[in-house]
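Here you go, one structure.
Apart from one protein chain that is not included, each protein chain of the complex appears where it belongs.
To keep things simple, chains are lettered A and B as they appear, and every chain counts its residues starting from 1.
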Amino acid sequence: MRVEFRLSGSGGQGLLLAGIVLAEAAILEGKNAVQTQSYGPEARGGSSKAEVVISGDDIDYPKATDPDFLLALTADAYRTYGKLQGKGLIIVDSSVALDPAITARTVALPILDTAANAVGKKVVANIVALGVLGGLSGVVGSSVLETAVLSRVPKGTEELNLKALRAGLELAAGAKAKA
Amino acid sequence: MPKTVKLMQGNEACTAGALAAGLKFYAGYPITPSTEIAELCAEELPKIGGKFIQMEDEIGSIAAIIGASLTGKKSMTATSGPGFSLMQECLGYASLCEIPLVIVNVQRMGPSTGMPTSPAQADVMQARWGTHGDHPVIVLAPGNVRECFELTLRAFDLSEKYRVPAIVLTDEVIGHMREKVELPDPADVKPVRRAAPKSPAGYKPYAVESDSATPLMAPFGEGYRWHVTGLFHDESGFPSNKPEVADKLLRRLMAKVEKNAADIEDYATESLEDCDIAVISFGSSAMSSLSAVRRLRKEGKKAGMLRLKTIWPFPETVVRELAGHAKTIFVPEMNLGQLALEVERVVGCRSRVVRVGKVNGELFRPEEIYNAIMGAK
Partner (left out) sequence: MSDALKYFRQDRLPHIWCPGCGHGTVTGALVRAIERLGLDKNKVCVVSGIGCSSRAVGYLDFDTLHTAHGRALAFATGIKLSRPDLKVIVMTGDGDCTAIGGNHFIHAARRNIGITTIVMNNEIYGMTSGQYSPMTPKGLLGTTAPYGNAERSFDLCELAKASGATFVGRGTSFHVPLLIDLIEKALQNDGFSVVEAITQCPTYLGRKNKLGGAVEMLNWIKDKTVNAKAAAALPPEKKAGKLLIGELHNAPAPEFAGEYGELIGKVQRSFENIKGGLWECASNSD
């Protein structure tokens, strides 16, 4: 069973790291995972896209073809990739105005706001988003996600990032309950 | 130490493969999308007493690793198109002087500065013929992250064994993607060491027993006091203008690879035995190709896949055999037909060869290859 994720936003938001952690969590569960990215010349700003494919089987093509989950943290990313979205779910930050022309199933969640206010640091929005993706997809367990987060985040930021991950998982649980 | 399973980036796996092979010296110049290899070598080599240096350009980089290799150290550099172009002269030097070394070329869109962050596979011919003059070279092409480890390790083994420069030809997709990799127990890795003479007495640096053999190589600084030159040379290593010396040397250099092709060539196949539609590809294009081939099989078509892990020497035998039964051979590659030229040469008119090129800086989507196959008349 192949599950595809596309994480999009702007450079510097840490989406690449979120993708890496998601792929690592899948591997910890014994699944196969491939993470790819595309990026422009900018180190900060510009558009950024990371993709993760998770499967119990051998993965041949490494990129997302028809993502099951699209995460869009910026309006630009939402408009660019939302239009391409087919069967899968769009998870967009609540700060982004929805476009009626984008018809895929969409859930808006306060990812950036949760990071900045509930967790207390906006830089951990990527890990909040990771929690949301993990929770909504159910493709990896939360304890494995925690292990993966701990193995990849800088020393001294473990507690902050775990808090962010849990906040993301809660956002996902809330969204699921509503659905 | 047991096997380790980890999520690894292609460039990281190349570095790990090099370290497993016994890498002790890295010289390089930053260039996207290969730079992670330099960064990791800078970090890892000092821990094992190895050396890293960031040179002033790519010409200096390959020159420095030739110097280090002459002292007996396993040496490597990594680069991408523009840097690979700059390395060509000294690559020829290493070929002629028989200096083992490994170059990882993480291909990006060219020519010129091109699209630095976008993949391509258009250095196939440059890797073979980029330097002037006939010369031997070995080129390996990993098809996934695990193979970045395996084939970089193998590139060192082959380079040391035959004293031929070995190029690992990856691309931006494979270099930057992360994948589950199972690394072997280091105790199970037995890297090849170049054959060295036993004593300086009577040492003739380029003396060989047969016309395709690899001479014994003495490290500098150990009393052999031998001479290395980029001029044509006789078995003493000193320059010679004699036509018969030049002819003998160049034919031997080429024969080292040609006569040992069966040892060097490597490839992977899927559903090839009964296929009448065959796909030949390599590197990241092969990932998309495989997806298309599997879809065709599911739909009952007799499609099969040959993925080249060795590009040079070109694995002629397996391609020739394929031409016997596959009616059509498709060659998807992120260039406009470089590998296809070789396939056409070997296949002749026994099968139809269809070039499937993509040059927009993006990896093939599987359906593009599927459609090319289904749409071919």
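Just so we're on the same page, a contact is a pair of C-beta atoms (placed from the backbone, for glycine too) under 8 Å apart; a residue touches a chain by one contact, two chains touch by 3 or more.
A quick note: this is a predicted structure, and the numbers were derived from the prediction, not measured.
> Shown chains touched by the missing chain?
Among the chains that are shown, those touched by the missing chain are B.
> Looking at B:111, B:239 or B:348, which residue reaches the missing chain?
The missing chain is touched by B:239.
> Any idea which of B:7, B:63, B:145 or B:217 touches the chain not displayed?
B:63
> So which of B:23, B:38 or B:217 would be touching the chain we can't see?
Residue touching the absent chain, from the options given: B:23.
> Have a look at B:90, B:138, B:177 or B:264 and name the one touching the chain we're not showing.
The missing chain is touched by B:90.
> Suppose we count only contacts with the excluded chain; which residues of chain B make the list?
On the side of chain B, residues 1, 4, 12, 15-17, 19-25, 27, 40, 43-44, 46-51, 53, 55-57, 59-61, 63-71, 73, 75, 89-90, 93, 183, 186-187, 189, 191, 193, 220-231, 238-239 touch the unshown chain.
Going forward, only the chains that are shown with their structure count from here on.
> Could you work out how far the Cα centre of chain A sits from that of chain B, in whole Å?
The mean C-alpha positions of chain A and chain B differ by 36 Å.
> What part of chain A is in contact with chain B in the complex they form?
20, 23-24, 27, 32-41, 59-63, 65
> Taking the complex as given, what residues does chain B use to touch chain A?
Residues 5-7, 116-117, 173, 176-180, 284, 287-288, 290-291, 294, 363, 365-367.
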